[in-house]
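Of the protein chains in this complex, one is absent; all others appear in place.
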Amino acid sequence: MKFKICSELAYKINAETTFIFNIQAVNSATQLILQESLTTNVAGLKLEEFTSGLRQARFLRVHIENAGPFTINYTAIVEMNLTPVNVHALHPEIELEKVDDDVIPYLFPSRYCQSDKLYNFAEKEFGHIKNTYEQVSAICNWIYKNVNYVSGSTNASSSAFDIITQREGVCRDFAHLGIAFCRALSIPARYFAGYAYKLKPQDFHACFEAHIGGKWMFFDATKMVPSHSLIKIAHGYDAADTSFASIYGDANPLYVKVSCESLTPDVFDAHEKSGTFKGLSYG
Amino acid sequence: MKFKICSELAYKINAETTFIFNIQAVNSATQLILQESLTTNVAGLKLEEFTSGLRQARFLRVHIENAGPFTINYTAIVEMNLTPVNVHALHPEIELEKVDDDVIPYLFPSRYCQSDKLYNFAEKEFGHIKNTYEQVSAICNWIYKNVNYVSGSTNASSSAFDIITQREGVCRDFAHLGIAFCRALSIPARYFAGYAYKLKPQDFHACFEAHIGGKWMFFDATKMVPSHSLIKIAHGYDAADTSFASIYGDANPLYVKVSCESLTPDVFDAHEKSGTFKGLSYG
Amino acid sequence: MKFKICSELAYKINAETTFIFNIQAVNSATQLILQESLTTNVAGLKLEEFTSGLRQARFLRVHIENAGPFTINYTAIVEMNLTPVNVHALHPEIELEKVDDDVIPYLFPSRYCQSDKLYNFAEKEFGHIKNTYEQVSAICNWIYKNVNYVSGSTNASSSAFDIITQREGVCRDFAHLGIAFCRALSIPARYFAGYAYKLKPQDFHACFEAHIGGKWMFFDATKMVPSHSLIKIAHGYDAADTSFASIYGDANPLYVKVSCESLTPDVFDAHEKSGTFKGLSYG
Partner (left out) sequence: MKFKICSELAYKINAETTFIFNIQAVNSATQLILQESLTTNVAGLKLEEFTSGLRQARFLRVHIENAGPFTINYTAIVEMNLTPVNVHALHPEIELEKVDDDVIPYLFPSRYCQSDKLYNFAEKEFGHIKNTYEQVSAICNWIYKNVNYVSGSTNASSSAFDIITQREGVCRDFAHLGIAFCRALSIPARYFAGYAYKLKPQDFHACFEAHIGGKWMFFDATKMVPSHSLIKIAHGYDAADTSFASIYGDANPLYVKVSCESLTPDVFDAHEKSGTFKGLSYG
């Protein structure tokens, strides 16, 4: 499937400011960027792309010297080649002694995913489930059932530890709680930020990936969009290192516009319609 | 200077367990390992060393199948070649637009360093100081003056957000608060775990590094040991990814023994005794 | 001085609801109600006034059976007869062994005033001040200087423990922090809810009282209104038991209108203009 994704972020710059943006789609075998463009309203601006460590995220650093309005536009056409994964064929257990070294850090607690405080809770709710994929599916079902999706109910400080009790939040909070539960059960898990087709209202979306049987399997506890409809921007520990914009200096956000359209007819959704339950991995 | 460092960690294994240890000294130009050994009481155990991403930490993965006692011993002789840095010559301001890409992640909040909640506090206390090195020095002085070092006053869940109000903690908490303050002021900062000569009682020590003028400068808000007396094990976001032992499975810690001896006569401490104030960087 | 105070609270009742309102002025020797009225838009409603324990608060219980709009109006004319207290003549120390029994509970931590977490902080900041009135004045000055008054920066869950680090809040938060500091220093303190003349924008106001030398002395860390301009609605442990409206059932708040006018010319403000510093006590 092909998607056209766009985002436009506008700011009022009050004084010298450095932005770290995280809005470009990952370019990989499963997610091929056919075409993309990045424009701003400020002439001669240096847009410095870089990746951090082993992660696929394409950070974009922009330094603005002077006060004034600032708008950045990103547009891309992306071809998705996700192959459904037969989840029944995944190794049923976590084998930490075998996972790749770069997976290990996703076991540790992070700013918004305080897994170290969730051991007992996770063990009591999900400890009896022996198959790892089923365990993470149960986590998603639990979140979907127990946490209300309420726009504006949380803020930038809200974390898994808050959500688990307050029981309301947005996609970012759903993802944080899913990740925290996984890590509390020794399942490596990471945050997934992306564009989402059919998300209403249109916005950036947040989901998560859990490392099962050697693969990073995709999960979305919000169940707001069909599977096969996400385009990955980045994965990371949590929203702290995958935020679409980090601002260092003095600038006020004005607005964010996001869109995601399908350029191909809706195909048969193997994941949801076939008899054999299949999962997704963005690799 | 040469140091001999040792650590011994003992556990009661109840069932299959994977350990991620973080006890070996970094091997680098400024910290040269002359000799080292790693032994356990369990015959035929695979000790798998790896580093994570761009970090210098030498993680050690050990998988133990069967119940029983488990002890791991690490010994090394390390030669330190730290060159004092003239802090007056450091660039006085943070220049985020110029820092290396791998420095950026140390601006983000992490599990134990919730810098996103400390903006106002940090700005009010330290915002008026214009020189970055002086700002971080002021942070250390503030922590030293305002937080009581009290063994046992905190636990594995305690974070900078707790310490800033409760005003007591141990070296780990002092480091977390220092890091959180730095990041709240847009100064990249990372956790430093190490062995420390003359630390009483002997234990692993925690400090932090702040990125100033293109260098990772060393800071210790506890002021418990002379400078030039630390041997780095790892740096990371915070204690979450530099813990000396992470346990996945079922095992009880029994004891931790740490020692650090000097093998050369105490040399003149340029940092503290010279007229020109000098800082340290582990590179 | 005479004041005319008014409040109007409007709700959309969705299903059977019980309200506990806390909007009527205290009637006492220092605050004499000359005239007052209470009206609603629902005919035949029982308005049940009661006080709780030894407190002066006049709770109002209203039970509404049916869905529909609900508005309650309160108007009163109040004569204030506060006598300034010479704070230099107050006993300089807390004498817990002598305070009345009903003062003791105001030493305990409460929902929004977690004084048990603030011992070290309070001791370090204010422990050196020996005179209790000066100590509480220093607390107010510290809050005024270190906490930004920012409308909308906090919510109904925010407490002293949050504010002390986040350093922004509204009058309710300023009062909570003042109370928490006092109790951490063994000074009995209680929340003061009232109407305030010259408050902009017009709203309910929150301050606090500290028990010094046998009197409940008035303090306002926001410094937003002149002294002598408050009309007390209630005092209590904190906002939890002095909320202007507690809703049990299913109702949505629509709006709150508050006003407070002076019916006498502005008199000489002895507190602020005289050479001798004087305090206030509402008794």
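A, B and C are the chain letters, set down in written order, and residue numbers restart from 1 in every chain.
Methods note: a residue touches a chain if its C-beta (ideal position, glycine included) is under 8 Å from a C-beta of that chain, and two chains touch if they have at least 3 such contacts.
Bear in mind the structure is a predicted one, so any value in this text is a computation, not a measurement.
Engineer: To test your reading of the contact rule: which positions on chain C touch the chain that is missing from view?
Structural biologist: Chain C touches the chain not shown through residues 18, 20, 50-54, 59, 61, 63, 96-97, 101-102, 104-105, 107-111, 113-114, 116-117, 156-157, 186, 237, 240-241, 243, 246, 248-249.
Engineer: Which positions on chain A touch the chain that was left off?
Structural biologist: 117-118, 120-121, 124, 146, 148, 161, 164-168
In this section, only the chains that are shown with their structure count from here on.
Engineer: Measure off the straight-line distance from the CA centroid of chain A to the CA centroid of chain C, and report it in whole Å.
Structural biologist: Each chain's C-alpha centroid was found; their separation is 45 Å.
Engineer: Which residues of chain B are in contact with two or more other chains?
Structural biologist: 117, in rising order.
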